[in-house]
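What follows is one structure encoded as structure tokens, with my remarks underneath.
One protein chain is absent from this view; the other protein chains keep their places.
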Amino acid sequence: VRTGVGRTIRRMTGAPVPRLRARELGLAFGAHPTGRFNAITDVPGVRVGHVTVWRDPVLGHDGVGRTGVTAIVPDGVAELFRRPMAAGVAVLNGAGELTGSIEIREWGVLETPIVLVSTNNVGRAADAVVDATLVAGIDEVVIPVVGECDDSWLDDITRRWVTSDHVREALDIAIDGPVAEGVVGAGTGMVTMGHKAGIGTASRVLDGVGTVGVLLLCNFGAPEQLRVQGRLVGPDLVAGATTAPTLDRGGSCLGVVLTDIPLDARQCERLARRVGLGLARTGSVAHHGSGDIFLAASTTNRADRDAEGFVERRLLADGSLGPVFEAVVDATEEAVTNALFVADTVTGVGGHASPGLDVDRVIELLGR
Amino acid sequence: VRTGVGRTIRRMTGAPVPRLRARELGLAFGAHPTGRFNAITDVPGVRVGHVTVWRDPVLGHDGVGRTGVTAIVPDGVAELFRRPMAAGVAVLNGAGELTGSIEIREWGVLETPIVLVSTNNVGRAADAVVDATLVAGIDEVVIPVVGECDDSWLDDITRRWVTSDHVREALDIAIDGPVAEGVVGAGTGMVTMGHKAGIGTASRVLDGVGTVGVLLLCNFGAPEQLRVQGRLVGPDLVAGATTAPTLDRGGSCLGVVLTDIPLDARQCERLARRVGLGLARTGSVAHHGSGDIFLAASTTNRADRDAEGFVERRLLADGSLGPVFEAVVDATEEAVTNALFVADTVTGVGGHASPGLDVDRVIELLGR
Amino acid sequence: VRTGVGRTIRRMTGAPVPRLRARELGLAFGAHPTGRFNAITDVPGVRVGHVTVWRDPVLGHDGVGRTGVTAIVPDGVAELFRRPMAAGVAVLNGAGELTGSIEIREWGVLETPIVLVSTNNVGRAADAVVDATLVAGIDEVVIPVVGECDDSWLDDITRRWVTSDHVREALDIAIDGPVAEGVVGAGTGMVTMGHKAGIGTASRVLDGVGTVGVLLLCNFGAPEQLRVQGRLVGPDLVAGATTAPTLDRGGSCLGVVLTDIPLDARQCERLARRVGLGLARTGSVAHHGSGDIFLAASTTNRADRDAEGFVERRLLADGSLGPVFEAVVDATEEAVTNALFVADTVTGVGGHASPGLDVDRVIELLGR
Partner (left out) sequence: VRTGVGRTIRRMTGAPVPRLRARELGLAFGAHPTGRFNAITDVPGVRVGHVTVWRDPVLGHDGVGRTGVTAIVPDGVAELFRRPMAAGVAVLNGAGELTGSIEIREWGVLETPIVLVSTNNVGRAADAVVDATLVAGIDEVVIPVVGECDDSWLDDITRRWVTSDHVREALDIAIDGPVAEGVVGAGTGMVTMGHKAGIGTASRVLDGVGTVGVLLLCNFGAPEQLRVQGRLVGPDLVAGATTAPTLDRGGSCLGVVLTDIPLDARQCERLARRVGLGLARTGSVAHHGSGDIFLAASTTNRADRDAEGFVERRLLADGSLGPVFEAVVDATEEAVTNALFVADTVTGVGGHASPGLDVDRVIELLGR
């Protein structure tokens, strides 16, 4: 399993098997090389933890769970709070939630790990992050950063399976190295352009500058709009796609960009804004109901939370941001494609099915 | 007690006694008349519920609680979700949180009641609102609107006294009529410009146009900056004020404006932006650590959540907004003054005291 | 010539000849049908006027001019001022200018025609719009809406060829019907992804809803990023592209969306935001120096400038915006492609050349 040591994947029944990522099938995206794992964890210090919550009716328990938690942890909880990282937020379409965004915009910093869950569990995830921060020895007020997508096509969202323990566990087990994609963690119940998707990640290395990592929770778009490497393949794949009305025009994409390039908050916000351009390459038109919300942070531009007086900063000049922007757009496009390629069919609540993308057919359509 | 029937005020020991509001002492603010209760509940249909959480060490239980929940409920939970109200958000200084703000900005609507709590309880309050919405028969994803201030000077925030039950109760007991101010609900542990404050409210009636109601959670500013009716009285009152460094430059003000004037989201956002001008009259300079975040909603501009096709709207023209802006600024100034006038001294965690404002001295300074 | 009666195209020497639009060559973009002219003028009442300023050294006059003015006129100057249209602005990357944007954001209306020029002529274009408004009998203060791109690769921008007369003429000659694209008006000196471009337009008709028209001033992107119908063709065309360092990472795209669908300012802003997604499909990553700035207005949601009291509005519900968003993204993609397809090679100041796109090669690469 590609999920890496330490990532608990709780699948009680019917869990899908891993499949190949886009690049393993020969697809490339843009001119810049990937990092070692082609994942957000290529940015030094960044760890990811998934807890998948997968429930089927068993004797004495009904209800179907296809949900979970994904935690992106750029540093220890206490360390991050005491030395926040420069960060920015961008909203392409705001039909969703990223808690903490108001503070990020004002102070320009990320103070807590980023937790991704399904919509109805945002509050309890935020609550769990407060717990974790207090436990880490921070006796202060905490404004957690929690993003969401809506997995109600596959998950019985009225059951709210995710608990504080799941969130704490996702934080605790977060590790570096390869990152599980597709049907895992917060991505367990997510669907993109009619096909099963969920978590996707990719990275780019800019020589002499640094590494850019992107992780997405993919749950957006309409089947007929799917594009792979820019090619409109959706119409040829509609027959195998879910076309539930609630999915067609809804969904969301929550995107996280981390980089060890020293950038300030304004620059991070500029990076975050580019995630939407990567989504557009894959077919997104940011539908009315889509929460397309993006956060970017710089792991190397940090200052003590209580700093006063004058501080020194080292930053990349704006004039050198061009390749960084390209890296964000390319990695975003690849991360969406990975989420779609890796995710296998999932059947969920009410018998709803979300078929895995017919990757062979895609490759054929691409003429490879 | 001025708090009205149905508002549970849980004070186990040492609760302060009510005092007079600014207007009862002869102070007026601006040219427009107030509503019947001079409260946000003057807007038809609007209800407010406070749950005060007040804990002192007793046999077998340690810890000091000076916190609570205030719920502003413009309509039933299910009714509001199914027929959201036009709404807008403005941020004067974003060192705080108002969950749901991203969606309000995109869709321009308020879908849930507004809950105010202390910072570390935002997540669980949001979680409780999801519960309440599911219980109300809405089987959909919900993005609650929860605002906060930091009451850590008086409350042992590491204990996180507020529970889901408190939030649910605040929603359930919300009623119209007079609104308790000062040391009540979410305002229990809040401090403003060195004096005990908390909840404040006021309203204005614009003949032939409608009613504007403001409710604030006041927890901002430095003692020497306090202004009453614009008069700088802070320096004369510093001796009786709390001058804890953590309070001096921090704090926040979460402001809610409701009106039955038919306004769209853009117009609501313009109203929300005026709350900051009312705070400025009372001495706010929106310090670095202050979460000065404001929401405005129009209770009469509503549409079915799932509306499609063409809809008709009746709106107040922008050219008639002048008096509405004045009403927001005046009511905000009065609400802050009320919060300060009504709140009596509270002693809290670590023996910290927050003295009630010496209102007699203020009146004397005003030369009345 | 496709430019239509009444559009003065001043080309003194060496003007390129018209070429075919993308759709004439069999390319389609999205599922929705185009309007009659596949142009922004398909929106009833909308007129476009181009004045091309083309100068070559002749006896007694030196200097090379490759610039001009494009005016988009949704109604008569006086009529528009007296009954503004609902409008919104979105900025993908703000390294550019759209005057009037602050007012559009506050009041949510468009009061003047939209004029596009080269960067150094924005001020005089705005000045000319004030003139035109005063001449039209409006004795009030006017805040014009002027957008720009930088044509300094081909035009001697220090000469500032555009005069007030050119702007007034563009307003005066604006007509409906087919719209000249490519090397015309403000597009005369513009370059996109290494190839000559300039003005591009397209439209979509949504049955029972209305028409969406897009007009772009295209001057953005790097050669190796060019995508046609999503296909990355840039690398195969780099040999024939201009690769000047100043062009590679700079440029801009000013985009205008007009529609007769009744939308309010918030909704118009949502439309404007989608233009960036169309640019992304063609290869934009919104480089650091790119002014990617978009305006959308609804020609049917108008109110008297001095309206007071209550007004009635008819609007499309947000829930029906999905196809409108698709129309904006598809029409934007097509408009960029048109600008590239129609524009022929131009040689300009300092002997700089901007080659027309090798459309035959593109068609070949697309496998048609």
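For reference, chains read A, B and C in written order, and residue numbers begin at 1 within each chain.
FYI, a contact is a pair of C-beta atoms (placed from the backbone, for glycine too) under 8 Å apart; a residue touches a chain by one contact, two chains touch by 3 or more.
The structure displayed is predicted, hence computed values, not measured ones.
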Options C:Ala31, C:Ala78 or C:Ile143, residue touching the unrepresented chain: C:Ile143
Contacting the left-out chain in the complete assembly, out of A:Leu27, A:Ala241 or A:Ala265: A:Ala265
Per the touch definition above, residue among C:Ala28, C:Val58 or C:Ile102 touching the missing chain: C:Ile102
Touching the absent chain when the full complex is considered, from B:Val53, B:Val162 or B:Ala286: B:Ala286
Sites on subunit A contacted by the missing partner chain, in the whole complex: 106-108, 262, 264-266, 270, 303, 306-320
Contact set of subunit C toward the excluded chain (per top definition): 91, 93-103, 105-107, 118-130, 134, 139-144, 146, 150, 152, 157-158, 160, 291, 293
For subunit B, the residues touching the chain missing from this view: 31, 92-93, 224-225, 227, 229-232, 249, 270, 273-274, 276-281, 284-288, 318-319, 321-322, 325-326, 328-329, 367
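To be clear about the criterion, only the chains that are shown with their structure count from here on.
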Chain located farthest away, centre of subunit C as origin (C-alpha): B
Interface composition of copies subunit A and subunit C: same or different, split at half: same
Distance-to-centre winner among chains (Cα means, whole assembly as reference): A
Overlap residues in subunit C, where contacts from two or more other chains coincide: 270, 318-319
